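One protein chain omitted, others in place.
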Amino acid sequence: MAIAPRANAVREDLLRVEGVTKIFDGIVKAVDNVSLTVATGEIFALLGGSGCGKSTLLRMLAGFEAPTQGKIFLAGEDITNLPPYQRPINMMFQSYALFPHLTVWENIAFGLRRDHMPKAQLIERVESMLSLVQLTKYAKRKPHQLSGGQQQRVALARSLAKRPKLLLLDEPLGALDKKLRETTQLELVNIIEEVGVTCVLVTHDQEEAMTMASRIAVMSEGYFLQIGSPDEVYEMPNSRQVADFIGNVNIFDGVVEEDESDHVTIRSADCLHYVGHGISGNSGMVVGVALRPEKILLSKEKPAGTFNWCEGEVTEIAYFGAYTTYHLKLKSGKVIKAQELNNTRDLSCGLTWGDSAFAQWSDLAMVVLTQ
Amino acid sequence: MNSRMINWFSQSWMVLVYIFLYMPIVTLVIFSFNDSQLVTVWSHASMRWYVALMGDGDLISAVALSLKIAFFSALISVFFGVFTAFCLNRYKRFVGRTLLSSMAATPLVMPDVIVGLSLLLMLVSMQHWLGYPERGLFTILLGHALLGTAYATVVVTSRLREMDSKLDEAAMDLGCQPLQVFRLVTLPLLLPALVSAFLLTFTLSFDDVVLSSFLSGPGYSTMPMVIFSRARLGLNPTINAVATVTIVVVTCAVIASSFYTSHQERKRRREVAQAYSDSNK
Partner (left out) sequence: MNNMTNYLRRFFNGRHLVIGIPYLWFLMLALVPLFIVLKISVSEMESTSVSNMVSWSQGWPSIKLNFASYVFIGSDELYVKAYLSSLNYALLTTVICLVIGYPFAYFMARSPKHLQPMLLMLIMLPFWTSFLLRIYAWKTLLVSNGVINNVLMSLGIIKLPLEMMNTPFSLMVGMVYSYLPFMILPLYANLSKLDMRYLEAAADLGTSPLKAFWLITVPLSKAGIIAGAMLVFIPAVGEYVIPELLGGPNTLMIGRVLWDEFFSNNDWPMASAVAVVMILLIMLPMAIYNKYQSEQLEPKP
């Protein structure tokens, strides 16, 4: 359900992070020499597991932490040493941090009052924010009188009220239950698009990053593994770590046998791979062949040809409703996963535990990982 | 032992402890309405000792002094308690942090006689060098405020610990300078804790006899000092009357405030439940 990224032509860079490093207590390297640029109007996601440094990076953008090294520029201006209350950046906090002693209205007006905005303009701005997030009738309530989804919208309105140049979202959907997430996600993106604000969001949920962001940076141990659009990161991971982190993947270890400009062949323990594009490498090189489970077709008949199939025994079947995942144990002992869509009501390929089955895939389904 | 026996045992244990705790208080109240000169032998009900209390100038001026000292020492205690709690809670590392936390915890357990003696000797030497302060109201106030600060620190700290530090960050993110964060977010959220710290330190001061005895000067007798000197000499029905008055006032205040807080809590829970069921419609 990816929301198509906004198709804009040339955009200028709004945020530029140059070689930022954060070391805690002189030893713990939370963020390690990270650089990135975010263009105006973009939604940029920092994706990674807990402790990967994504939150620290976000907190440095907000101004709560000072980088040990490196610089941060916003619209060409160096903001590295600016305190948070002087940055034209606002943040929507994880679990919202709404002020419990203030009403919804006062929460939204809080930042505007700090800028001494004239009263008439302030009222108008708060009202427009309330209607933007459809909470006009809840204006007088206190945060605890709202449901989780409503609180999330107040938090969004509060962080947008000052019309920040950059909006930071810290796990924006983390506090909501699964069912509420999907609708809220769409709502959130729609509002952000309507306002047209540039966003940096932090999440550990790859689905959230893929659906909301126009670009994703996959982080691990303080540095970026890969930066790219959601489909790039998913379909063309640049390393085993990224392939492994984003979605499910089967990785075959193999050796390049034939290295041509338009194709390569790779031999692994269980099969021969024919990859329909060239790679930057040479024959004899040890590589990994990444293959997503949903790109595998299972059947009981042996496929024709020598390339891109293998045989195994079904050891596990997990039914997910829309699709079913099969575990196939290959001759070498390696287990691969294959996902089959359940496009009819009887379980399609009729495989059961202990059956021997053939997995096959096309020559454009694989990604060769050289690192 | 079966569970009924355990229940029976636990309930009677609790009842006995409550009897132990309340027996002296109840007797005190009952015998304040006793007509007899003898505090311990019941003759018949009368308001005699309350009338005597009204005419007891020493005691009344002592009560007035005690109230005055209690009020100001509670104010000072809360003021310094907030600072101490804030430092210990929000600054994780600074030179002498352990020293500060130990100093703040010390008056809680240090025997009163030592606190009183040491403070007095310090004040006397100060007076010797600076000619100030005279022993009297101010010195008693200082002693009570020291003790009160230690208690206020505990009360405020426990509230600060519950508070989400993300709220401070959110305020800063929206344009608050540190002092504004404190004034607009931290302080309003601390308010209930400040009220209970004030009440606690007020009663501590109102109750103290040892520190006051060390620190007071001629002409400054607090209510506990007067009661103590009379109680040392023997039993005195006027004390029962004073006791009853304070017990009634304090009990009413404590019960009222606990009803208020539990009412607020119930209301809040209802509203939270309401918010969730509304949004699921």
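List of remarks:
Order as written gives the chain letters A and B; numbering starts at 1 within each chain.
Please note the rule applied: contacts are C-beta pairs under 8 Å (C-beta built on N, C-alpha and C of every residue); 3 or more make two chains touch, one makes a residue touch a chain.
Please read all numbers here as calculations on a predicted model, not as lab measurements.
Touch with the chain omitted from the figure is made, among B:64, B:113 or B:195, by B:113. Screening B:121, B:191 or B:273 against the full complex identifies B:121 as the residue touching the chain left out. Within the complete assembly, A:55 is the residue of A:55, A:90, A:159 or A:339 that touches the hidden chain. The missing chain, though absent from the display, is touched by one residue of B:37, B:102 or B:264; that residue is B:102.
Panel shows chain B; residues 10-11, 13-14, 17-18, 20-25, 27-28, 31, 38-41, 80, 83-94, 96, 98-114, 117-119, 121-122, 124-125, 128-129, 142, 145-146, 149, 153-154, 157, 160-161, 165-166, 168-169, 178-179, 203, 206-207, 209-210, 213-214, 224, 227-228, 231-232, 235, 239-240, 242-243, 246-247, 250-251, 254-255, 258, 262 of it touch the chain omitted from the view.
To be clear about the criterion, only the chains that are shown with their structure count from here on.
Look at where the CA atoms of chain A average out and do the same for chain B: the two points lie 54 Å apart.
Residue ranges of chain B in contact with chain A, taken from their complex: 164, 166-167, 169-177, 180, 184-185, 188-189, 268, 271-272, 274-276, 278-280. By the touch criterion stated above, chain A contacts chain B in their complex at residues 62-64, 83-85, 89-91, 93-95, 97-101, 110-111, 114-115, 141-142, 144-150, 158-159, 162.
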